[in-house]
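First, the structure itself, so that you have it in front of you.
One chain of protein is taken out of this complex; the other chains stay put.
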Amino acid sequence: MSTKTIATQRAAMNMPTGRLAIWWVLMSEIVIFGGILVSYVLHRLAHPEWAEQAAYTNVHLGATNTLVLLSSSLSAVLAHAAAERGDGKRAAFLLRLTILGGLIFLIIKSFEWTHEIHEGFTLQSGGFWSYYYTAAGVHAFHVIAGMCIMAWVASTAAKNQELHRVENVGIYWHFVDLVWIFLFPLLYIAK
Amino acid sequence: MTAHPQAPGHGNETHGHGASHGGGHGGSHEAHYVRIWAILVVLLLVSYFGPMVATKLGWHWLLLTTAFGVAVIKAYMVAKNFMHINVEQPIIKFMMVTGVALMVLLYGAIAPDIQKGDGQNWQKDAGFHHSFTTSKPHHAGAHEPAPAGEHAAPAGEHAPAEPMPAASESTGASGH
Amino acid sequence: MSDHATAAPAHGAVHHGHAEPNWFLKYFWSTDHKIIAFQYMFTGMAMALVAGFMAYVFRMQIAFPGQAVPLFGFVSPNVYNALITNHGSIMVFWVAMPVLLAGFGNYLIPLMCGCDDMVFPRINRLSYQLFLLSAIVLLVSLFVPGGGFGGAWTAYPPLSAVPKYNLTPMGSTMWVLAVALEFVAFLLGGINFIVTAMNARAPGMRAFDVPLAVWMIVVASLLFMASVGPLIAGAVMLLFDQNLGTAFYNPARGGDPVLWQHLFWFFGHPEVYVVLLPAMGIVAEIMTVFARKKMFAYKTVIYTVIATGALSFFVWAHHQFVAGIDPRMSNVFTVTTVIISIPVAEMCFLYVATLYGGSIRFTTPMLWALAFMAEFLIGGVTGIYLGASGADIFFHDTYFVVAHFHYTFYPIAIIGTIAGVTFWFPKMFGRMMNETWGKIHFWGTIIPFNFIFIPMFILGMYGEHRRIYDYTNFPDLANPQLQALRITSTVALVVMLLFQFPFLFNFIYSMFKGPKAEKNPWKSNTLEWTADSPPPHGNFPEMPTVYRGPYEYATPGRDTDYWPQNEKA
Partner (left out) sequence: MLLSLPSASTFSGDIDGLVVLVTLLTGGWFIATQVMFFWLLWRFRAGASPKSQYITGKEPHLKRWINIPHTLILICDVVIIVAAVRVWVKVKQTLPPPDDTVRVVGQQWTWTFQHSGADGTLDTADDVWTSDTLHVAQGKTYHFLLESKDVLHSFFVPVFRLKQDAIPGRTITGWFQATKTGTYDILCAEICGIGHGIMGGRIIIDTPEQHASWVQQHSTMADAAAASTDTTAAASAGASN
């Protein structure tokens, strides 16, 4: 792997390039999730009858998933604290714990979805369900993407290299958790 | 903000900003994060049980405040304590606020068209009403194309606030 | 390219360990920002030829309806719709953005900021590969069963969402996929541009020492990143509507077609500034060099750029005045649209004012830059008709609109681009282009260009509506005088297309056989002219330090009339 270019190591903005880039990624993600959520809220307020469809969402599984993601956020920030101290091994272990949290989240979601589809609420069965699956689907996609990147970062962090990446991927993970914090009331509570 | 020449960094980047973020010794820091996590879980429980209480008591406003109010608080805490946005450069906070503000702008400008069922000189009729009526009988039937696919022609049905003066009882027009 | 290949890799401060890469690695798997810039530029130019050929075909159909078009054949209505849709989409997404934003962005930002490469070279390479994939997906979508997507580049549902209506099920899905891939490519590219310009500037280069070209490409990337999100969400929903039977835009099942229009144009209007600003940046660099003049009120230009960028998020619904949005909203957008014309007008005035007190040399790049200003003014002025909601009732979706946005897009995508290419050619390929061929190409393009689109203004004022493959179907529009105008446009287009060959010849010939170019042929101040022509991998033997702004021309008390940024005071 070629050594880093000079450009990557400069910090004219007094902050590491990696973290500046991650914040820009988050800005473009805000407007992407924003696009879906704005459309959802608009249609939700335009069609009061969707509340009946929304009644079938399982708020218990939703809440558990929120708990799972919050805990994975905790392990992500602990991983960052470990990376701060230069303890690559512990950071890698905590990152893998975070990945496990993501996995649990996906497993719960797959149970939830199979149950709902089994009951006949598919993507096509009405406006609410279209937005429900689209929003949660795009979010799940971002969870999977985050898990893959985190696995890669954990592998390098274990060798005490590129420890700054632990923080960057942590910030991304917290954002994914943040999106879920807003998805939870929108999809599960607003009945 | 003059750019100071950056020494070619070894593997671990030097953090340019506030010392507090530099990370004190492990112990107190980890406990701090666990404490934040605990508060977040409590808030989750509030947002979980709040709506149940609200629906039982029928206070709809309580449902909304617990659900969305708690979400905003949790979001702020995650951003502040886990993402350390408070010690970040001001331009980063500005970017995030701009992103959210753009979405609020998008919502505000689109709501009059999408969210409302009618407006000045227009109203939604076809998809908006539940039971969707086929259009009323057309007399010169020759050109009346068969209603395409699953949805019929937009209803000839007029909303009560039809600006037409002579909204007399139409013969043969089917109701909702 | 042979001469370029022998340039020895730089033994700069950071020596890249890998051995001399073979031909494939060097040009197709390179992470060097200059190679990636060339990849974007050549793909953009190739797509410009494709879209230009499409324009030739459908213009021939309009001028001589029903007759087989030479080199193409008979143009049926759905082929016509596919041609205009993909002409528009290719020109905006696969020519203007790659060449202006990614081509010049990749080439200029590291060189002008005085660093050796982009901050994330591998992501930069990935962004080009995604872009190439999107271009391939789009070109393939033209040949799938049912033909290419024919619902205009704005792809309004329900036409774009329901296969029964657009009759191009595969074509429309692949079109949306290609556009979505292109957005992802430019999100990755945009992050590279912004972070490199923000964080990797040369020591001593403060924010206001950065050349306008870099400022504008960064603001353009910012506009793109902040505005494309909702359209990516809209595109996902459109893909689901097309293939999975959801009803996001189906009014009968709770959806709303106007939602897509809003999401599209929320992106659409910042998008036109995304392509305008890099072109204005290029023109600024060229006008200051060949007028030997400092930029008139450099900081004010930057403030107008930022003001234009910010305001561009408040104007989108002027594309939808008569599209069925609430009439009261149209008044709001009339006001914001006319307001945004003020910073853009201010920017044009400052450019014109830069010429005052200059010593103007009419070299080929300067001719192109000046033509950009002259032509873009027509485009800007005719926009006021469309921003004024009352007049837009008549002009919307007529050829007046087509003429207006060609007077803005053409200077951006073609005139601005060729200005940049001819200006930085010596730096890119180490050779000088031929001036006489350059001037032949210039006049051969600019004069016919006006004869293409001035008739369209007149046709638009007769109420000739857009996207019609045969105007003889409409009695009022079928009269011979209007047909004569359509034929004039088409003939002018053919003449202009023919004049592109001198440029291609000049470009390829000079690349190999042109006279050798020195480091700073135009005597310019910015950092890229302090590197070799062409700059080796790693750009500068030792990283420059910046001492002053980019436009210190004709400083009193100096013997030469220019003062490079990295020269110690």
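Letters A, B and C name the chains as they come in the text, with residue numbers starting at 1 for each one.
What we mean here is this: a residue touches a chain if its C-beta (ideal position, glycine included) is under 8 Å from a C-beta of that chain, and two chains touch if they have at least 3 such contacts.
Values in this document were obtained by computation on a predicted structure and should not be read as measured data.
Q: Since one chain is left out of the picture, which of the remaining chains does it touch in the full complex?
A: For the complete complex, the undisplayed chain touches B, C.
Q: May I ask which residue of C:V69, C:L177 or C:A388 touches the chain that does not appear here?
A: The one listed residue touching the chain not shown is C:A388.
Q: Of the residues listed, C:G463, C:P521 or C:P534, which one is in contact with the missing chain?
A: Of these options, the touching residue for the absent chain is C:G463.
Q: Among C:E182, C:D256, C:E285 or C:E528, choose the residue that contacts the chain missing from this document, as touch is defined above.
A: Reading the full complex, the residue touching the unseen chain is C:D256.
Q: Applying the definition given at the start, please give the residues of subunit B touching the unseen chain.
A: Given the touch definition above, subunit B has residues 120-128, 131, 133-134, 136-141, 143-145, 148, 152-154, 156, 158, 163-166, 168, 170-176 touching the missing chain.
Q: Even though one chain is hidden, which residues of subunit C still touch it in the full complex?
A: Spelled out for subunit C, the touching residues are 77-78, 80-81, 150-152, 156, 158-159, 162, 165-167, 251-252, 256-258, 291-298, 300, 321-324, 327-328, 330-331, 334-335, 338-339, 341-342, 345-346, 348-350, 352-353, 355-362, 370, 373-374, 377-378, 381, 384-385, 387-391, 393-394, 396-398, 458, 461-463, 465-470, 473-477, 553-556, 561.
Throughout what follows, only the chains that are shown with their structure count from here on.
Q: Which label fits the chain touch graph of this model best, line, ring, star, complete or other?
A: Contact map by chain: complete.
Q: If I average the CA coordinates per chain, which chain comes out farthest from subunit A?
A: The most remote chain is C.
Q: Per the definition at the top, count C-beta pairs in contact and tell me whether A-C or B-C has more.
A: Answer to which pair has more contacts is A-C.
Q: CA centre of subunit A versus CA centre of subunit C: separation in Å?
A: 34
Q: By residue number and range, which residues of subunit B touch two or more other chains?
A: 1, 3, 98-99, 102-103, 106, 110, 114, 116, 128
Q: Which residues of subunit A are in contact with two or more other chains?
A: 6, 10-13, 15, 20, 24, 27, 30-31, 34-35, 38-39, 42-43, 46
Q: Going by the contact rule at the top, pick out the subunit B residues touching subunit C in the complex.
A: That would be residues 1-5, 98-99, 102-103, 105-106, 109-110, 112-114, 116, 119-122, 124, 126-128, 132, 148-151 of subunit B.
Q: Under the touch definition given earlier, write down the residues of subunit C that touch subunit B in their complex.
A: Touching subunit B from subunit C are residues 164, 201-207, 226-227, 230, 250-256, 258-259, 262, 266, 313-314, 317, 324-329, 332.
Q: Show which residues of subunit B lie in contact with subunit A when the two form their complex.
A: Per the touch definition, subunit B meets subunit A at residues 1, 3, 6, 8-9, 11-17, 22-23, 25-26, 29-30, 33-34, 36-37, 40-41, 44, 47-48, 51, 55, 63-64, 67-68, 70-71, 74-75, 78-79, 81-83, 88-89, 91-92, 95-96, 98-100, 102-103, 106-107, 110-111, 114-117, 128, 130.
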